[in-house]
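Missing here is one protein chain; the remaining ones are kept as they sit in the complex.
== subunit A ==
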Amino acid sequence: MPSEETKERIVKVIEIGRTVLHYGWIPLIIYVGFTRSNPQPSLIKLISPLA
């Protein structure tokens, strides 16, 4: 069994990873989609529901 200190560190790392995923997941998809799309769309079309 890992020691208490290691456990605390693992929990902290998971918590940070969760926060990063929470705020970074949608921007990551948009970034990946935006850069790999063919043809590349314009930014206004990406965000606005009406354009």
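Keep in mind that, in the parts below, a residue touches a chain if its C-beta (ideal position, glycine included) is under 8 Å from a C-beta of that chain, and two chains touch if they have at least 3 such contacts; residues count from 1.
As a convention for this text, contacts and distances are computed from a predicted model.
This figure omits one chain of the complex; the name its UniProt record holds, of "Trm112p-domain-containing protein", "ADP-ribosylation factor-like protein 13B", "Translocase of outer membrane 40 kDa subunit" or "CLUMA_CG016281, isoform A", is "Translocase of outer membrane 40 kDa subunit". Mapped onto subunit A, contacts with the missing chain fall at residues 2, 7, 10-11, 14, 18, 21-22, 25-26, 28-30, 32-34, 36-39, 41-42, 45-46, 49.
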